[in-house]
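Here the complex is missing one protein chain, while the rest keep their positions.
Chains: A, B and C, in written order; residue numbering restarts at 1 for each.
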Amino acid sequence: MSEQEHIDHIVPPSTYITIIITLLCLTALTVAAAYVDLGIFNIVVALAIATLKATLVVLFFMHAKYSPKRTKLVIMAGIFWLLILLFMTLSDYASRVDYRGIRYPMSQNTHFIASPRA
Amino acid sequence: MSAVTKTNTGPALQLPEKTYLNSTYGIRSWLLTTDHKRIALLYLISVTFFFFIGGFFAMMIRLHLLTPSGYLLSADTYNRMFTMHGVTMIFFFLIPSIPAILGNFLIPLMIGAKDLAFPKINLLSWYIYIIGGSFTLYSMITGGLDTGWTFYTPLSTVYSNSAVAPAVVGVFITGFSSILTGLNFLVTVHTMRAPGMTWFRLPLFVWAHYATSVVMILGTPVIAITLGLAAMERVFGLGFFNPAMGGDPILFQHLFWFYSHPAVYIMILPAMGVISELIPTFARKKLFGYHFVAAASLAIAVIGFLVWTHHMFLTGQSTYSAVAFSFLTFLVAIPSAIKTFNWTATLFGGSISFDTPMLYAFGFLGLFLVGGLTGLFLGCLGIDMHVHDTYFVVAHFHYIMVGGAVMGYLGGLHFWWPKITGRMYPEWIARIAALVLFVGFNLTFFPQFVLGYLGMPRRYHVYPPEFQVYNVMSTAGASILAIGYLLPMVYLTWAAFYGKVAGNNPWPATGLEWTTQSPPLTENFEVTPVVTWEAYDFHNRPELGLDVPGHTGSPTVAPAHGDD
Amino acid sequence: MHRTGALYGQFETLEQQKETASLGMWIFLVTEVMFFGGIMLAYTINRHTYFHAFAMGSKTLSLGLGGTNTAVLIASSFTMAMGVWSAQTGKKKLLPMFLSLTILLGFIFFGIKYVEYAQKFHHHLVPGRNFDITYCIDNPNKCEDIDAKDLAQERHEIEEAMAADPDLNAHAQLYYSAYFGMTGLHALHMVIGAGLLFWLLAGSLQGRFTPEWNTPVDIVGLYWHFVDIVWIYLFPLLYLIDRHK
Partner (left out) sequence: MQSPLPFFPDEASNFAPKVDAVFMFVLLTCLFFAVLVTLVAIYAAFKYRRTSPGQVGSALEGNLLLEIGWTVIPLLIAMVMFAWGAVVYVNFRTAPTDTLDIYVVGKQWMWKLQQPNGKREINELHVPLNRNIKLILGSEDVIHNFYVPAFRVKMDVVPGRYNTLWFRPTKLGKYHFFCSQYCGTNHAVMGGWVTVMDPAEYAAWLSNEAGDVNPASAGEKLFTQLACVTCHLGNGTGRAPSLNGVYGAKVLLADGTTVTADDAYLRESILQPKAKIVAGYQPVMPTFQGLVTEEQILNLTAYIKSLQSQPVPAKGAGVAPASTGKK
């Protein structure tokens, strides 16, 4: 039964070994990248490498590559909703301008009034 | 004459010998059951308990507001009353009501399965609900809770003197009950359908619960982590939401509403599902535009996640963001409109009876119409800047949640009561109760729209005297409403033991749940059913014994399945 | 509902049962994604607001310990995957071995995490009343584990950050709220995972898992890999970004 094959697809250990070596190399790479100041790209590079690593884990260690479409749909839904949460909230912060014309986060003023708890 | 009258009045009707209710005995057999039907009954009892606690708080609020200066409660007590009313009703009544009771009972029956996919997890979710509920009750007894059900920081995390931590922990825990229920439903609908039960043969009740489960799965974890962080902030002094430490209270609102707006759909979608069952059954006709109604449920679940900051238009969020979210808010109104139009269109060409469940369906239609349309006022930026945080909002969400969700819940409870208990409720008193509820509800909440537009803010324990007239009306309505809720509680309980035996399919209705005995067996069906008909198809189901034009076959010799 | 061998009563076939369990686990993992998503959002927004304090916070973490832990966790994910492979191919001797290795690596992770946490307690870097980002540079004699050169470097960095953000102490506390919140939550998931692994180990020693029925190994594996993925993100977010700005 083809359905059965989908579920019980057996990934050979050689694949796992390739993946773990790749993952360790990527870890070394991201640590190395942290020693270089890339400005705004610090965060981009770090997250891109992390995403690549996570993708490898999901596809091979977690067998998503060999899973039924339904599983892939579930994974995509999870990522999609996470992005909704992050980006739609950030869209508010990124476009905030206060009455002095100052953009977030500089508009955040914690010295407004000292407010020790009563 | 048809067989329907015969089955309804025949003296031979007896309860089946073996049912899920009498298969085993003893308190252990209930508290350790993994039968979805028994778990549904456990939920029914506990949810009803919380409903009456919440209802008591509501009565105190309305009585207190009879006079502008509020003679009944102190400011602090009043604040505790409305907070605990909100927390109880939302987290412990509305969210679990239809899914955990009717959904739990019916989804396996409707798709022809023996149980949910994970029966033990189902039981676990009830225990989690009870543990969460106990924490919240504990907070109510020891100091109460006065933060508003929204737990806005820094009021809740720094300034409140009430028992915030146990209440927040209680709601946090209960969230997992909801997550596990949703997970169970999703997996069940995907993998447990009987042969022939294709996606587009599913009853819309199942579609609605599928959409609800999606919301539960994706939204609830966010409120869990948010309340977890708020609790940590109160107890250990973490600072994410505390402006004194540089945190941002608006961030709390973003996270809170990311769940709590979609949570509104957790409350209303299942009720829509119930209505989508009631209308075709009592109009004896396929639901108009089945595919559109099913798609509308999913659309609501998805778009419902994109509108949450419409609760925050006036917190000083960015203007651009407010405009974008207002736009998306208007989009989410469309699927609800589609559903309403389809329900109304279903009535055309029907054979409409006015049994109690149908009265609730009509009540739902009317109240949901008002509730849904007033949502447009609040989603409209130019009106929201006036009516936000006033009684207009209070009236709006009560029309949706009480007028919509509770009407759907009671309608469903009446409709499936013969399936759950095997016995019929008393028809006439039930019809009267439905009318009392409808009248009482409108008298309670309609005046609040006017109050809101006049500018009376929410959560006021005293108010300027010019608002008194409408408050008196509202309190009068609330008294009628209270009777309307007590009546079904009394006669449904009575009917469960002494009602007339109903038979397998008293209405008759077309769902798979009506093909098995009432009350069903523990295994639901003696043999796994094979589905060969579309949902709500009365024309190709001769075993129902209806007078279908063009079909001459007598019901007693009808073939087992449709003859097309 | 009665159970027939490995088949639970509510299912018709073993395939259906396996499919159901795996789908259930995946959906659960999606809820976990959203769960961590909430705290990631809190982190992101605060990092955006108080970038000086957050960069300063990153610099106080030990890259060596964090990097080692990342490698350890990736290795444990590998042994877990090999465990699933052993179960699928019926290698009844290898399965307990790989499960034990996974547990061992998990405990090495805990050990390193403990060292890191203890250090932070010692240096008054735990959010709360005693939080003090300048504790070590003010009391060098109490932080003997940091050598003088590093301490001088830290003093310089803190002074620089203070110049940019006078409320550094409060905002660094937010960084540590994120640090302890996120790693604590992750560690809690690891503890649950380790418990599940012990349960699997017991089952595997009894030879319960066969090529026909190994669902528990499979779904605990999914969970363990997910915990690994969370760390794969936490490592750069907490340890790496803007470290050498």
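Observations, loosely collected:
Basically, a residue touches a chain if its C-beta (ideal position, glycine included) is under 8 Å from a C-beta of that chain, and two chains touch if they have at least 3 such contacts.
Please read these numbers as outputs of a predicted model, since none were measured by experiment.
Between the chain not shown and the residues B:Ile45, B:Val462 or B:Val530, the one that touches is B:Val462.
Among the residues B:Phe240, B:Tyr290, B:Phe397 or B:Tyr485, only B:Tyr290 touches the chain that is left out of the figure. Of the listed residues B:Thr212, B:Ser326, B:Thr475 or B:Asn504, the one in contact with the hidden chain in the full complex is B:Ser326. Which of B:Phe52, B:Tyr127 or B:Phe348 touches the hidden chain is settled by the complete complex: it is B:Phe348.
In the full complex, chain B touches the hidden chain at residues 1-5, 74-76, 79, 146, 148, 152, 154-155, 158-160, 243-244, 246-250, 283-286, 288-292, 313-316, 319, 322-323, 326-327, 330-331, 333-334, 337-338, 340-342, 344-345, 347-354, 362, 365-366, 369-370, 373-374, 376-377, 379-386, 388-390, 450, 453-455, 457-464, 466, 469, 538-539, 545-549.
One rule holds for everything that comes next: only the chains that are shown with their structure count from here on.
Should one ask which of A-B and B-C has more C-beta pairs in contact, the pair is B-C.
Chain A and chain C have Cα centroids separated by 15 Å.
Multi-chain contact residues of chain A (touching two or more other chains): 70, 77-78, 81, 85, 89, 93, 104, 108, 110.
For chain C, the set of residues that touch two or more other chains comprises 19, 23, 27, 30, 33-34, 37-38, 41, 45, 49-50, 167, 170. Those residues of chain C lying in contact with chain B across their complex are 1, 9-12, 16, 19-20, 23-24, 27-28, 30-39, 41-42, 45-46, 49-50, 127-129, 167, 170-171, 173-174, 177-178, 181. Within the complex, the chain C residues that touch chain A are 15, 18-19, 22-23, 26-27, 29-30, 33-34, 37-38, 40-41, 44-45, 48-50, 63, 67, 70-71, 74-75, 77-78, 80-82, 85, 88-89, 167, 170, 211, 221-222, 225-226, 228-229, 232-233, 235-237, 239-245.
By the touch criterion given at the top, residues 1, 3-4, 7-8, 10-13, 16-17, 19-20, 23-24, 27, 30-31, 33-37, 42-43, 46-47, 49-50, 53-54, 57-58, 60-62, 67-68, 70-71, 74-75, 77-79, 81-82, 85-86, 89-90, 93, 104-105, 108, 110-111 of chain A touch chain C in their complex.
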